[in-house]
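Heads up, one of the protein chains got dropped from this complex, but the rest are sitting where they should.
The chains carry the letters A, B, C, D and E, assigned in the order they are written, with residues numbered from 1 in each.
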């Protein structure tokens, strides 16, 4: 099986926050393409790993960026002792052998990559390898998943309407306080009481969003703080290193965050 | 027959909405180039597949994008153990062996691709492979079809007048309510009553076009909603996943759509 | 003879509208470079094919576009089992073996292509293949012809003065009503009476130029309409498909054109 | 050991200015990615060399720039007598064999390079070599360190929020006067009294920041001045050559700096 | 002798209009680089061919354009059965073997080409082939000549001051009426009386410069008109084809030129 390396063999830790698993599985039953929406670090990548584990399907993940071309997804010719040989790209691998293909932040990629997925996201379910004059019919297990961060899009860089309408969508946001504390405990090893403090600090930082902060602290940052505390760094310093300094250089915001930390600690 | 893989062997489901089939067949009789005009998801691609099936001609489809070059259409030299070998691109394949070549959203492509088709769209019906110094005379069965979405064009990105005048044109829009419900039933498997509700919801969303929505829900989205309902997702949630969330992140529009859904459900 | 494929063996249908043939032949006697000026679809390409047939010279036609480089005209090295081999481009072929080289819409090409023709358009009549360190002296039969659409040029994209001054010029415009009807009959097979109606419709559309239409209907479009009528499509529908829909999406202009068609039909 | 050349075998001179070493080592214990923040020439590069020496880990340093691509970091295919062979880039080397990888001024690089590090900076700790269809799991010793100069960032060129949140951060600034004089003595060989004067001059130049100077004199510049003095150049001339002339061409600022130098000398 | 093909073996017709030959030969005695300044079609290219003939030196001419790179001038590696072989570009040929190298409209080229000539235009007289790590010392006969049209330069596209100062300059403009008529007779074969008329027409067109015309008719255009007259085209039509139509599409200017032609004919 060519995609063996892409199977997830251990269950990734994931705390469900709604009906997202049921909706995804209903969509997967018809191989409906799915778009995961939500802010940075709220668990979209972990969710798709969890679901791939549940469905026992290999998962091919591609982080998109503005220099990515269709060839990076689809494949290209390489030069060999006997001339050129075709090498499937990650999308073609997934299409041919039946993986879930997860295109992370697809809107960052050049527009040719979004066009390339059109024939995979309607009832044709084919991928044209134009450079090879081959038409690959999708494996029955293949499904396409993309992520999309609504807070980042601009007029210049957005999915085309004709792309959006090809997807079902699932919304993600930060977990509830109780659930988030549970996640921080599990992932960083700190005690419940510390995790509760950290979640309170995060909430305060999220309230500063739009008031000088582009985004508040993510669950991932809280886990970082917890890890430093676990290694003996005092809570205030740990918050500085893993939560305040990375997200702002503005002295006023740093001071506001500092007060929030003192108040919660 | 080199284009055997491009023959459509099963009749694609298509509900005619006017005289488009008669007009297309009259144009095809003289191999007049045709432009299909209309919004996202209203059936242009399905129409061309249907017509290719009716005419028993192979169909070569190319999704155009802004990084596509003339070489992607026409062909290029590849390196081989014995030096370079020429590989026909999809357009050349269609010209040489007699297919219908469908260039989807051609206006997205770089301008060199639109110039390349000029000598195929007047009485010369030739394609110059300049890199190869070969002049390919079109197979008698060859015809060129392009799609064009009037709502998307800007001054910067439009077909040149000298290109437009080479084509006959056929207009597409959403089907009538009755027909659309029939299509939704056929494609998703939901009952008539549910399909009627979904079509009403779609009509309301289409009225929001220009009032916060770039486009209303397409027939394709209704089919997605129907599929989720068929897998046991309640109608409201199914509309959220496959109709509301993909097309808007604006809380007001989401709420307006939500009311429309409640009213029709 | 290397350019045998480029000889035009059957006389292309062409209706002269003035002294353009005499002027061209006088210019050709001294191999003076010639520029054909005029709007879309008024017969420039047909004229140059006709003249090449009259002069019994091969005709090499190149459709220029904004991604065309000097190498596309002049030639390039290709990789071969024994290393690189030079391949003449279409311009070099014409220069070396004595063809008329027709560069269609040269102003679309990148500026390097217009510079490359400078030494061919003064008394030197040489082409420098700089990548090959070869200087090709033009064959005595070689002549350069370019086309130029005055309505399209902008400040950013125009021929340089030092290029324009190297050419004689011949103006083209739409034929007279009588002549145009004759052409439509000949090319589409409709009767005289129908052709007369179509020419009247075209004239009305040309009066809308600058009042919402970028250009009026060309002779080519009338031929398309005639062909559809010949295949049994009613005149009004045929005008819609082959004349109205391709050139405008504006409801007001469509309605104005519709009235003109009704009035003439 | 493939990274032997990247081991730092002599202890680099470094004067700690706070808790930066403790914080870094706590972060390294969990391989938390770290961002070093601070102005030009304040010792970020020296710090990471010092820490790599302390941890006895190889250090792979990459100076980022705006033409750097993901391939420059990750690797590429090279042509060989037997076809193409893959060559690991510096990041892949570090990931595979367990080095600290230091990406200096990462914000200068094209965005694809910042996306490439995403899967290395969460709990996946993998690097996808998409061109090779290989997934490299990070060596247990691998850690990623980046530098970031807050004074340089603009809206157009900043790390994405989703990148920043993946890092802990350590702040750097100029050392205290006493410590800075000690460093200047150690590195340039001048006497304590001279070093004290130079530090005073630097402080005055730093006060001009934002008043005509983009940045004040760095510790590195003071060492240059000291070196020239040690070679017999008088203090005033040495300051001209190594401190005034390189940072300003403005006659007023030059004169202001000149007065400061005279006052301190 | 490798540049034998570049020797001009027949004396090119040239009418001196001042001291330009004496100035050029004085400059050539010290191999001072020379810049020829003046409008389109006034004889700069003919002058440099004439001077090369007088000095019995080979002449390598390069028409510069905005896509020309330093490699196009200097040379490049080509792939061969045994690997890459270096091929000298036209500038390197001239430097190595002692030709006059004429870079026509150098300001059109990319800036790297102007930098490449710096070390050839001071007393070093060397050309660095950086890709080959070879330093070519100029042959004693080598001289560099460039042309420059002051009317065309813009702020964005001008020679750098540090380039201009490396050249002596010779100004060119249209010849006197008497001389110009002599040239038109000689080159087109018309009689003196006709040539006088044509020169008067040209003068009138030159007075329109800046009043709707970018440039007036050049001597080259008069020769074209004369050639058409010689082939039996009436004077008015010949002026239309070879003088009016190529330089303007403005009906008012065409009419003004028409009156001038009628008045002089």
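Basically, a residue touches a chain if its C-beta (ideal position, glycine included) is under 8 Å from a C-beta of that chain, and two chains touch if they have at least 3 such contacts.
Keep in mind it's a predicted model, so treat the numbers as computed, not measured.
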{"item": "Contact list for the unshown chain, restricted to visible chains", "value": "D, E"}
{"item": "Of D:134, D:191 or D:237, the residue in touch with the unshown chain", "value": "D:237"}
{"item": "Option from E:15, E:69, E:87 or E:230 whose C-beta touches the chain left out", "value": "E:69"}
{"item": "Residue in contact with the excluded chain [from E:48, E:62, E:95 or E:170]", "value": "E:170"}
{"item": "Chain not shown, touching residues in subunit E", "value": "19, 22-23, 26-27, 29-30, 32, 35, 37, 69-70, 77, 79, 81-84, 110-112, 114-116, 118-119, 122-124, 128, 130-131, 133, 135, 150, 160-162, 164-171"}
{"item": "Missing-partner contacts on subunit D, residue numbers", "value": "5-6, 40-41, 45, 61-68, 72, 76, 78-82, 87-90, 93, 104-105, 108, 149, 152, 187, 214-215, 217-218, 220-221, 224, 227-228, 231-233, 237, 241-242, 245-247, 249"}
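Everything below uses one rule, namely that only the chains that are shown with their structure count from here on.
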{"item": "Gap in Å, rounded to a whole number, between the CA centres of subunit E and subunit B", "value": "52"}
{"item": "Rounded Å distance, subunit A centre to subunit B centre (Cα mean)", "value": "30"}
{"item": "Multi-partner residues of subunit A (at least 2 other chains)", "value": "79, 81-82"}
{"item": "Graph class of chain-chain contacts, one of line, ring, star, complete, other", "value": "line"}
